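Every protein chain except one is present and positioned as in the full complex.
Think of it as A and B in the order they're written, each chain with its own count starting at 1.
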Amino acid sequence: MRGYLVLRVIAKLLIPFILVFGLYVQFHGDFGPGGGFQAGVIVAAAVIFHALIFGLPRTRRVVPEWVVETTVAAGLLLYIGVGIAGMLLGGTFLDYSILLHDPVHGQHRGILLVELGVGITVAGVMLMIFYMFAGRTRTPHSEK
Amino acid sequence: MTTTLINTVLLLMMAATAIGIVRSRNLFAVVILGSLYSFLMATIFLVLDAVDVSMTEAAVGAGISTVLLLSTLYLTRSEEAKPIHNPLLPLAVALVTGGLLMYGTLGLPEFGSPDSVIHQHVVPRYLQQGPIETGVPNVVTAILASYRGFDTLGEVTVVFTGGVGVIMLLRRRWRSDRKRSEK
Partner (left out) sequence: MNVLDLVNYWIAMMLLVTGLYIVIARGNLVKKLVGLSIFQTSVYLIYISPSKILGGTAPIVAPGLDLYSNPLPHVLILTAIVVGVATIALGLALVVRIHEAYGTIEEDEIHAQELDAE
């Protein structure tokens, strides 16, 4: 993709907007369509777009593998952490009403944190799967 | 009436795409037709008022799935061999199953009626109490994250396990692979 000037310029212009749209879908999932899964896939799609245009080694330098591996686990840890925080504050597992002064606000904060955890894990897993597939070289058996 | 009609037109287009996938032997064409199929499915979900599902299906089906299938085609070959078995038995099994399912649809509720059984019992409670109890207007997010939060925890664990499985199958240690090939 080195010689295609239009594609590179458009990619540089579009990728920040795609990332911002992903964050919008994540945090406005409470008030409109959206939520964790969709936002995670959109953010992963933005990084995959970067890898398709600029090449996988350059994307590996921008988003290294250890960052992606950390996000895969961090999202699930956040989700379970919210559950255990409910237990530590005196309620049952995944009880959101305890988290703040008021049950309704507690529920809202719990939903926000849980959706964030879901979004982080889904983005990490989709990106990790792409890195694994795209980083593998063809063997001599493959199509000639 | 127009909703049902739009639905029928989109479903007929999807049926044509599915038959194209069955008949085509060029795997690249099969993957692109599969992406088209997912896109039409996302449109049908939108017509059926399932906006969250439509967004997820468009992003996941027409996006991520297509990228993964194309990467697999790059790593393997992209032509399907001519089928040598007689397709009569699978066709018979498929037709009998289809016939039984079509007989079963006679018991389904009328399309779009608000009196069917699935709209009673627990769903009116979610629709009325959901925004009041959780403060979140999107009832789907409220059910997903709060009322049915355990299911979502299990689902995130399944996605995590799938990712770990793919890492275990396809990870390559770059430097040690080079050393092993030099020996």
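Rule of thumb we're sticking to: contacts are C-beta pairs under 8 Å (C-beta built on N, C-alpha and C of every residue); 3 or more make two chains touch, one makes a residue touch a chain.
None of the values given here were measured: they were computed from a predicted structure.
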| item | value |
| --- | --- |
| Chain A residues that touch the omitted chain in the full complex | 31-33, 35, 37, 122, 125, 129, 132-133, 136, 139, 141-142 |
| On chain B, residues whose C-beta touches the chain left out of the figure | 3-5, 7-8, 11-12, 14-15, 18-19, 21-22, 27, 30-31, 34, 37-38, 41, 44-45, 48-53, 56-57, 60-61, 64-65, 68-69, 71-73, 75-77, 80-81, 83-85, 87, 90-91, 93-95, 97-98, 101-102, 105-106, 108-114, 116, 118-119, 122-123, 126-127, 130-131, 137-140, 143-144, 148, 151-152, 155, 158-159, 161-163, 165-166, 169-170 |
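By definition in this document, only the chains that are shown with their structure count from here on.
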| item | value |
| --- | --- |
| Chain centre separation in whole Å, for chain B relative to chain A (CA means) | 20 |
| Chain A residues within the chain B interface of the complex | 25, 29-35, 37-38, 41-42, 44-45, 48, 69, 72-73, 75-76, 79-80, 83, 94, 96, 103-105, 107-108, 110-111, 114-115, 117-118, 121-122, 124-126, 128-130, 132-136, 138, 142-143 |
| Sites on chain B touched by chain A in the complex | 51-52, 54-56, 59-60, 63-64, 67-68, 71-72, 74-78, 132-138, 140-142, 144-146, 149-150, 152-153, 156-157, 159-160, 162-164, 166-167, 169-172 |
